Structure formats: structure tokens, C-alpha cells
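What follows is one structure encoded as C-alpha cells, with my remarks underneath.
The full complex has more chains than appear here; those shown keep their coordinates.
Think of it as A and B in the order they're written, each chain with its own count starting at 1.
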Amino acid sequence: MHNIEPLAPEIAQRVRDSFGRQKMMALYGASLTGIGKGYVEISMPPSEIALRPSGIFHGSAIAGLTDVVAGYCAATIPVEDPYFVTVEFKINFLNQAKGELLIGRGKTIKAGATLTIIQTDLYTRSDERETHVATALVTMMQIKKR
Amino acid sequence: MHNIEPLAPEIAQRVRDSFGRQKMMALYGASLTGIGKGYVEISMPPSEIALRPSGIFHGSAIAGLTDVVAGYCAATIPVEDPYFVTVEFKINFLNQAKGELLIGRGKTIKAGATLTIIQTDLYTRSDERETHVATALVTMMQIKKR
């Protein structure tokens, strides 16, 4: 959709290692399915905990994925010793989140000295077709170690 | 903190029953600890899935609780056959979410014919003291059955 710049292998590895330690994403069975400079894609299958009884992905799962995608997206920016916290985010739910996969894609809009702004878009995939289920703006802050 | 108007027993029961069917909240071990007209409090203990490795409540758990609190808060408004979806929300993270309990309190700011606006505030409790960890504004829409 937009051009994804490749990432230095050591940064890609650092992001993958960090993702591997994430208990919450492991619990959801989520995988890191795309990575680039200022870009991350994470995909989550439907599961008992991610779905409402009606079979739709739960708003909490969608919001949670939004935050995680933004965090890893910021972590792909090549800074030394990166540690980011979420300052705030805003999410609009657009369509019913029904499908075989929930996909979150984050891209960095602005990487500042202190703050990084990321747009995360969420899609469900069903029969090879994607539905745009949510869009979010996320502000992350880099914490400098003293 | 603000005056909580009591709720008609049948509405309180309807909200409690619906909460009891929530798989995600059960997974987190969360309980409905307060209820009133346009008001709900839900509390969540620390757990392996709710915490980061550093022992702080995960942003995803906080954001997820925000959405759930707002939904039950809207459900306490005495409408017939209520069914609400989250239109959007915005959350600011204020302080490190460390403590023995994560508490989400939602209050209805505006209950309109179509849209209901809720403010959800989140606190951690530690040694009887509460820390304000996040604040959120949530827009819910009532879906009318045809």
C-alpha cells in the first residue's frame, strides 16, 4: 500500500526478539507478519479470548493490538537504546470485525526527538478480501535512560 | 467521588448477567465492583496476562478495560432492549500502572438518543492509595433492532 523501507537486520532481530517475549501477544496467538523502517504488521487469528460470543473480534482485542502495533512500529526506528511508552491513542471502529484474521498495520507519521506519531489501521481478512475495521492515531514517547 | 444514583434491580441484574457471560473479563479475573445509573466500576487483579514482564499493567489491558467499562456503563441507562457498539475512544496514559488492583470507573457524560458519551478513569491501588493511571473519552452508539 505504501512503500516499506527495509530495516537493518540487527534492528529487525531486536524487534522480533522483543515480540517473542510478549506474553499477551503469545496468548492471542499473534505473529509479527511484516516489518520495515517505521512499519510493522501483526496478525491475530480468531480465538475464544479474542472473539465476542457473536464471533466478532472484541473491541478490547482490537484496541490492544493497536497499542502493541504502535509500540513495535516505534521500535523499528533506528535509535540507540530505544524505550517507548504510549502517551495516548484514539481509535475509530469502522466496520464489524469478522473474519479469519485480524491484521494491524502501523506506519510512522512523524518520528520526533521526543514523540513519535503512528497511524495504525486494522483489517479483518475473509475469503482473501480485507475489510477496514478500525483506524487509530497513537502518540509514543521515547524515554531516555539517565 | 461523584454521587451514584441507584439502579433499578432488573437493570442491575441484566448488567451483572451480561458481565458474567464475558469470556475476556473472566480470563483477566475481573469483577464488577460498582454499579449505578450511568456508572460502572470494574476491577482487575494483576496476572501473568495483564502485566508486562516489568510488573506494570499492560497498555492493552488498560485500553481493553476502558472499552468494557464504557460498554457496561452505557448498558445501565434504562433503555428497552439496549445494544451498544463502541464508535471510538481516546485514552491518555498518565502514570505507571503498578499496584495490587487495576480499577476502571466509567460515568456517563451525555446519554443521547443515538450516542452516549462516557468518561472512563483508571486507577491502580497500592497500600490503600490510588494512582490515576489513565483517562479516556468513549463514544458509544445504540443500535436499534429493526
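Throughout what follows, a contact is a pair of C-beta atoms (placed from the backbone, for glycine too) under 8 Å apart; a residue touches a chain by one contact, two chains touch by 3 or more.
The shown structure was predicted, so the numbers you read here are calculated from the model rather than taken from an experiment.
Asks: Total copies in the complex, given 2 are shown here: how many?
Replies: 4
Please note the rule applied: only the chains that are shown with their structure count from here on.
Asks: Taking each chain's centre as the mean position of its Cα atoms, how many Å separate chain A from chain B?
Replies: Chain centres of chain A and chain B, defined by C-alpha means, are spaced 23 Å apart.
Asks: Along chain A, where are the residues that touch chain B in the complex?
Replies: 21, 23-24, 27, 48-49, 53, 58-61, 63-68, 71, 85-93
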